[in-house]
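Every protein chain but one is kept in place in this view of the complex.
And then chain A:
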Amino acid sequence: MRSPRLAALELRKFGRGALPRAALVALLLLPLLYGALYLWSFWDPYGRLDKVPVALVNADRGATVDGKRLTAGDSIVDGLRDSRTFRWRETGAEEARKGLEDGTYYLSLTIPADFSRRIASSAGDSPETGALQVRTNDANNYIVGSISRTVFSEVRAAASRKASRSFYDRIFVSFSTLHGKTQEAAEGADKLGDGIGTARKGAGDLKDGLDKAAEGSGRLRSGVGELYGGAGKLDDASGRLADGAGKVAAGTRKLADRVNGAAASPDARYVKEHAREIGEDARKVAAEARTLRRHLDDLPSAATTAKLARGSAAGAEVLGDSYAELCERAAEPPAFCPKLRKALFAARQSALGARELDTLVQNRNGELDAFPAKLDALRSGAEKLRDKAPTLASEIDAAVRDVNALDSGAHRVADGAGKLHDGAGKLRDGLGTASKGAAGLDDGLGKLRDGADRLQGGMVKLSDGSSKLAGGLHDGAKRIPDYGKDERDARTGVMADPVGLASRATHKAPNYGTGFAPYFIPLSLWVGAMVAYMLFPPLNRRALAAGAPAWRTALAGWLPVVAVGVLQAAALLAVLCWGLGLHLARAAGTIGFLCLVTASFAAIVQWLNARFGPAGRILVLMLLMLQLTSAGGTYPVQTSPGFFNALHPFLPMSYVVDGLRHLITGGDPAAVWRACAVLAAFAAGALALTAWTARRRQVWTVRDLHPELSL
């Protein structure tokens, strides 16, 4: 290991004399000028924006909304003053303009006179956007202009958020009212549904009642019809009875006249002579009496008329009940009531007629009952007369008495039959009216039942419809939001600012200085190596003259500068960490990495100096500028023109910046390893080139001895 000892001898030169020592110290501290001094001045400019004087003009006149005073401008001013983004100076518009022009203020923010009015208009008929006015002057400072855009986009967003929150809050309150009213409507629809249900049940009952009534009236109608038919037969029979009885009476009259005449005339011969005629007449009478008897049997029986009377009375009663229930007890009598009333009247009439008929048939004071017996007696008398006609003459006297008795009896029968016939006629007429009434009643009840049927159908639809209405209103009420105050606050907060920006920087650099340290550290180390090779010879002349091995010569020229560079890096890092407060995510890694950077930079600078002599220093400076512009230390290299992008991957500082960023702020160490590999390759390559140069420079040229240029 001879090279380190040679390097130590090289360094020892600087221990001799005050000036070399001072030079060495200056060399060690030189990177501080480039790294620490610059970073110090820009360590945290964004944290000190509150030292930047800016003008704030609040011309807002305020506005009145719903009786409340709105001064949006004042609240913005308060917010800005609290936020300490800039040093706000409240001034007038003219002063602000002048101050911005002459550089007193870096920018001015103006809240216009109608700002509150415009904010308030968001809830009115013609909404307008409220506009804040920012003026900057790039002649004062360009950066402030771009910073202010960021700051004011925040201010604008906050003001917008506040304005829209109150707007949304009002909307939600309206929603709550709407919700309440819809709820009430839904409850009303529920009650309506209940009432319609009751009505529907009533309509059902009505229909059932009408069904029964119609059934009764049907029966009544057929009963009355039968009654009418019976009455017709009765009339006919009683007519024929009356005729017969009349004829009987006339016969008996003739008989009595003759008997009386015969009896009155003493001409018994006459009786004798006419005994056959008498017998003939008696036979006729007997025949007529038999016929009459037969007719009498045709009269309706008392049981039939009684049944008829009962049936019609029951029909009238049922109808009467229905009428009472539907018309009299109902609050609002249906339209068919008058008809029903007429039908009821007719039913009652027919019931009355039926009862009269019944009463008539039931014996009519026993006369009718005795009638057949009398007829039988008449016939048997006539037959006796017929039989006894031959002996009539002898029995004339008795016969005259009998005949007179018969005559008077026959007359009384004829009278009774006549009265019966009259009664039957009246009964028939009455029953005819009753039958028509019962038919009308039945038709009316049929219509009434159809109506009740339709009424029930309508009620079912009504009930369905009302339940749907109630359901729909309930659903609607559920869907209309009804928020309490807390919920409203939460929702208006989200709606006023629906898109949050979750900006989370991984491996965040706490300030500008930390962010740019990875750029300035390699810069200062490069400059350090560059100046170091102004003091140290890149290749030892005595070594070249002695023909020492080229590798050893190269290393002997490289190692002292690496040693100086490590000390430079240590001094720089110490000042950055303890002086400026730079925080290293990976301290040990950073130190090791900077040693490698120093070694690599020293090798490159050494080769350029060794190979190109004085011109090499200019090349070193050029290479520095190319690296600074293409390393992407400030803006991303992609924002630079293509030339720098093309250069970027071929220069070591690009990798140094990348690696240092990951060491200082933390992150994926892959970039660091890549940078290490690149730097090691650059160092090895540069050393190999230097060794080759050292070998070449063992042979001098005339130009070496008499250089045309010296720096």
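Note that a residue touches a chain if its C-beta (ideal position, glycine included) is under 8 Å from a C-beta of that chain, and two chains touch if they have at least 3 such contacts; residues count from 1.
Please note the rule applied: contacts and distances are computed from a predicted model.
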Could you tell me which of "Polysulfide reductase", "ABC-type multidrug transport system, ATPase component", "Cytochrome bd menaquinol oxidase subunit I" or "Na+/H+ antiporter subunit C" is the UniProt name of the chain missing from the displayed complex?
-> "ABC-type multidrug transport system, ATPase component"
Contact residue for the chain not shown (choose from A:17, A:195 or A:614) = A:17
May I ask which residue of A:5, A:84, A:201 or A:507 touches the chain that does not appear here?
-> A:5
Contact residues on chain A toward the hidden chain run 2, 5-6, 9, 12-14, 16-17, 20, 541-543, 545-549, 552, 698-703, 705-706, 708
